[in-house]
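Complex shown without one protein chain; remaining protein chains in place.
We call the chains A and B, going by the order they appear; numbering starts again at 1 in every chain.
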Amino acid sequence: MSVPRYWAERITRYRMIGNKCKKCGTVYYPPKFSCNCGSKDMEQYQLPRKGILINYSWIYTAPQEHKKNEPYPIGIIQLTDGTKILAQITDVEPEKLKIGIEMEAVFRKMTEDGDKGLIQYGIKFRPVIKQTKNT
Amino acid sequence: MGSDVAIIGYGAYIPMYRIPHKEIAEIWGRGGRGIPPNEKAVAGPDEDTVTISVEAAINALNRAKINPQDLGAIYVGTESKPYAVKPTSTIVAEAIGATPNPLAADFEFACKAGTEAFIAVLGLVASGNIKAGMAIGADIARGRPSDELEYTTGSGAAAYILAPNNHDAIARIEDRYTYVTDTPDFWRREGQYFPMHTYRFTGDPAYFTHVENAAKGLMQKLGLRPSDFRFVSFHQPNVKFPLQAAEDLGFTLDQIKPTLLNPVIGNAYAGSSLLGLAAALDISKPGDRLLIVSFGSGAGSDAISIIVEDGIESKRDLAPKVIDYISRRVQISYGLYVRFREKLRE
Partner (left out) sequence: MNQVAITGVGYVPISEHWSKSLRMLMAEAGFLALDEAEIDKPDLIIVSSAFASRLQEQYQLGALIANYMGLGGVPAMSVEAGDASGGVAIHLGYTAILSGIYKNVLIIGGDKLSDELPARVESVMASMEDREYITYHGATYAGLAALVYKEYLTKYGVKNDDIALLAVHDHSMAVGIAHAQYPFPIKLDKVLSSPIIADPIRLFESFGFGDGAAAIVLSALGDIKSDTIITIESSVMATAEQFNIAQRDNIVSFSSTNKAAKQAYAKAKITPNEINVAEIHDSYTILGIIALEDLGFAKYGEGTKLLKEGQLTPGGKIPVNTFGGLKARGHPFGATALYQTMEIVKQLRGEAPHQVPKAEYGLVHSMAGIGGTAVVNILRRMK
């Protein structure tokens, strides 16, 4: 993957930063230049990192750059603010993957350009880790 | 020394997969003879030292409740960084939103790189050079197939945010003591993927000499005894060494048990003792004194004394605890282990 092209998207990808139309409030991830409502008045928007899994599919015929991880699931997650995002799902056993489970964003390796090239990182989603509360 | 510097946030990360030692032994035809009865944590195929550092860092930030922009330094101690040249810490900094301000560098001192990073940040904070800084110890350890080390090369990361002591602090740093020599018990040459070790030489001349001198040195300096500490976290290359060191120094089993993670996660190298400390913080009370003694091959030990503050009560639950990561467990076979960790090399 082209280094400059990868670098230009890194903040959006690493930190899940989309944008929001100031006029009608629609949130876009990835960000759009201008809104479907016609307004060009957009502001940066931090997406929440948790949501519910609303759809998923296991991919068995992966493209070249993802072949190592075949098979893997991709899914659509509805985040806590209502925004929906497509992402790869990780850290889950097939039997545990169900529509409706709570998911959280994690920073993971996406692809790499062989042994000598750059490693590409991004956000995947995994089932939330159950936290025990002490106090 | 700065008791004016405190830990204001800490975070752990342990990958989900586990491989029992029995699995490894059977593959290499060692079934039934002297196999450790435990397991270790294996990082998944989409994980590396960068990704585990990021998760530990985010957990630390969630407990610290500070703006990532306030971090003046992000130092990562590791011996398994994906790029020999290109810092893990810049990727972590970008991923957590700390750029463009912080100092960022990767530290190497085998398994003590994490505490080296910790003390470097401590110095920057104590001198007033930065407002707050993060030190991470993280490794996805590499075991040569069929080598005994393969049983214990585990994975994990722990991140600590240090800042001047305040009402919100989780624990203040009391003091530290370092013991370093040129002792080549374990190394990895440039360009090599798997390390070399020296079997029994890694014991007395390496681990025990440095760990025990650092611990004794610190206790002497502060006029303390083992009983003054509630928990102690030693570097854990296996189960025997830390238990032996504890016994030699006069610590009890109760003091070390909560921090002894090796039976479950293996040796997390630069993350090892720092993860043990996180496990201790997860269950400590304000006023508890904790000791961490790291060990890095090459060789050296940092002993750091920490006193838990009131802030731990409200901050402890703001991120997953070590036990939460340990409970998240999926057992894999040796074949999957080889695939995940790409041990079939061309």
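One rule holds in what follows: contacts are C-beta pairs under 8 Å (C-beta built on N, C-alpha and C of every residue); 3 or more make two chains touch, one makes a residue touch a chain.
All of these numbers come straight from a predicted model, not from anything done at the bench.
Q: Sort by label and list the shown chains the missing chain touches.
A: A
Q: Touching the absent chain in the whole complex: find that residue among A:17, A:76, A:101 or A:118.
A: That would be A:76, which touches the missing chain.
Q: If you put the missing chain back, which residues of subunit A would it touch?
A: So the residues of subunit A touching the missing chain come out as 5, 9, 13, 28-30, 36, 55-67, 69, 72, 74-76, 84-88, 99, 110, 120, 122, 124.
Throughout what follows, only the chains that are shown with their structure count from here on.
Q: Distance between subunit A and subunit B based on Cα centroids, please, to the nearest Å.
A: For subunit A versus subunit B, the centre distance works out to 29 Å.
Q: Show me the residue ranges of subunit B that touch subunit A in the complex, using the header's touch definition.
A: Subunit B reaches subunit A through residues 16, 44-48, 50-51, 54-55, 58, 82-83, 91, 94-95, 97, 282-283, 313, 316-317, 319-321, 323-325, 327-328, 330.
Q: For subunit A, which residues count as touching subunit B in their complex?
A: Per the touch definition, subunit A meets subunit B at residues 10-11, 14-15, 68-69, 90-91, 93, 106-110, 119, 121, 124, 129-135.
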